[in-house]
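Just below is one structure, and these are the notes that go with it.
For this view, one protein chain was removed and the others were kept in their places.
Then we have chain A:
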Amino acid sequence: MALLTSSDLQAIGLTLQVAAFTTAILLLLGTPLAWWLARTRSWLKKPMGALVAMPIVLPPSVLGFYLLVFMGPNGTVGQWTQSLGLGLLPFTFAGLVVASSFYSLPFMVQPIQNAFANMGTRPLEVAASLRASPLDVFFSVVVPLCKPGFVTGAIMCFAHTVGEFGVVLMVGGNIPGVTRVVSVQIYDHVEAMEYSDAHRLAAVMLGFSFVVLLALHVYNGAQRKGAGA
């Protein structure tokens, strides 16, 4: 007997894809945002910081509900995506990625922002005095110095997206192969009282999250040791 059903495997594959896309998008969008938050003296810093952190405290049902309203045909985002010829986002893979990007934003931005802040301005000043271009400074100085922040942000973002449930339940529409991610598949098994199916898939998730967090701790430990040596 197979350990997991083919629909379970499909859900796992889909979940990994959503998490990978979300992580890539948030690396691109979250890095400049984190840079701005770490460097700015604008009065907007605190309101923006609060906005970025909101998905940590907001119930996913709030996020899911508003996404359905705003991405729907009567919502501002929905009218915009339709006018661009993209159609509507709810019930699509792209819609899940957009929803996940909101949901996982703080998990990417905050570690990177902390790394930027801890680095201070000194390395930037030194590099500038050696006439390095801003782009060169970023890739030759900032990225290597802040690598632990990027790694932590990416891993937390990926893992958090994999573990997402409420938002995808509300905007996904539970379509196999398109929006039925692992958490929804497990919920479905439990609701239908298919407990042994639920157990097997839930155990996979349990193992996955332990391994990810363990790897993160080991990595961070090694970084600290390296920095101390």
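Annotations
By our rule, a residue touches a chain if its C-beta (ideal position, glycine included) is under 8 Å from a C-beta of that chain, and two chains touch if they have at least 3 such contacts; residues count from 1.
Convention: contacts and distances are computed from a predicted model.
When the unshown chain is looked up in UniProt, the name that turns up among "Cytochrome P450", "dihydrouracil dehydrogenase (NAD(+))", "Molybdenum ABC transporter, periplasmic molybdate-binding protein" or "Aromatic ring-hydroxylating dioxygenase subunit alpha" is "Molybdenum ABC transporter, periplasmic molybdate-binding protein". Considering the whole complex, the residue from A:Leu37, A:Val52, A:Leu68 or A:Val182 that touches the absent chain is A:Leu68. Among the residues A:Ala132, A:Val190 or A:Val212, only A:Val190 touches the chain that is left out of the figure. For the options A:Leu3, A:Val143, A:Ile175 or A:Val211, the residue in contact with the chain missing from this view is A:Ile175. Touching residues on chain A toward the chain that is not drawn are 68-69, 71-74, 78, 87-88, 90-91, 169-170, 173-175, 187-188, 190-193.
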